[in-house]
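Please see the structure below; I have some questions.
All protein chains but one are shown at their positions in the complex.
== subunit A ==
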């Protein structure tokens, strides 16, 4: 032991961020990168809506419109929503289970940088000859060379790189949650957010390899003369649909389950009650995760799989309404009779419930195969999935960010700005997407850059674009709030909301070792139990002692840079560049495996005992 360095090499500024393996800092990196991509995706959405504000307009034109919808969908799903979820999971999960760290800090940082460089690669397409334009689903044959531009190559390679990052991130959380829980933290005492992170990570593990394979096959077709999706040479385009949706449907649960987790935490904290029906919530989460894998073909009703397949997939889809309904009722019953505080965080959570429920109801409508022939590829679908993804996930993320901001940054977000932010976004959201249900029913097709005058589509589209401005204002207010908060000098207390779970038992922001002494967990809502028993903080499960920490490392960054370089080499058929890129990556892997990280120790006398 004495051989170790007792201090981390002191790092500061940019270098610190490029090399950090601390899950709390990685959370912030995910938040910043995901936030920037969210702004980009939102800007793209605004341009789409401007194009559609009036009939037969030519604000951006057809070609750019195709690029915009493709990049908007792809960016929002892969580069905004997923990373912000990872931001919350990184910030919160280790704290909620009483862990000092995640299982693989190095892998954690690698996962971030892979996502980041994959996303950058994808977005450079805008400047290198045009963005992908085959839709975020990249359906073949549209996505083959004959019918789409070079941009799809950026999609194929960018998403492969980012996807590896997500996959290893998922494995990291699974192992962390299984192996690193504090004494007494049984599975059935785990907070709902951690449970949802657990199930989500499991879904990532089994869903992402499927899209990776799809992307590899598409890459072979586009870059190396493969024939997977070329019907002229025996290829089969339905394979792409299957692979895409075997990933794509679980993906929507990967997105929504963490939001469910956030809502459970926020609602019970601000109703000052323990979550109603905790074990049924756990069960419902796991069941939704499982069923999520059984229903992918409901995206393919009109593909022609046949009546039997359509019926089975339709029924399986409707089945998911049961566990989802359980969750909705449990949230309502948690609020029932509680002492509800309408903080900004809770506004988002309460706003989530009816909004998400509407999205769920239109989902059941879409699950009826014959009806889907009518809705398919119309604005009804666009309305449905935005009710689920924005009204569900994005509301959930806003709730989570307002709730955990003090824990992550040690500052309280401004409540007044938060409320303005909520109401403008909430009203803007419903203005944008509610009319789209009717536009769809009236026959307005999705992914078409304009519509004709006087077909009863003018008014709905106009309102929808006005709503998009509302959401834009809401988003800007959130950015303003962040700036105002960052410049204020008021520090957040350890437990600003009178919280129930472990993360509130340590200072805001937490020290790098999280818990000076691993806490002993005595039940569900571990910190609440201690507070009710009149204790100041958690009872420690171990004596105070030296804490071992992993060293920071620049290798994850460099490994990702290597793949980033190799990606361009593949796209431009320049194999010298490919080899250079891959050599960088492999050299880093080599260095990592040859030099075992001894880490360093934080000594007992440097650890401050926490007074909650």
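The criterion applied here is as follows: contacts are C-beta pairs under 8 Å (C-beta built on N, C-alpha and C of every residue); 3 or more make two chains touch, one makes a residue touch a chain; residues count from 1.
In this text, contacts and distances are computed from a predicted model.
Taken from the listed names "Nitrogenase iron-molybdenum cofactor biosynthesis protein NifN", "Permease", "4Fe-4S ferredoxin" or "Cytochrome (Ubi)quinol oxidase subunit III", the protein name that UniProt assigns to the chain not shown is "Cytochrome (Ubi)quinol oxidase subunit III".
Within the complete assembly, A:175 is the residue of A:175, A:476 or A:558 that touches the hidden chain. For the chain left out of this panel, the touching residue among A:61, A:129, A:225 or A:445 is A:225.
Contacts to the hidden chain, counted on subunit A, fall at residues 1, 3-4, 103-104, 167, 171-172, 174-175, 178-180, 205-210, 212-214, 216-217, 220-221, 224-228, 230, 233-236, 239, 242-243, 246, 548, 590, 593-594, 596-599.
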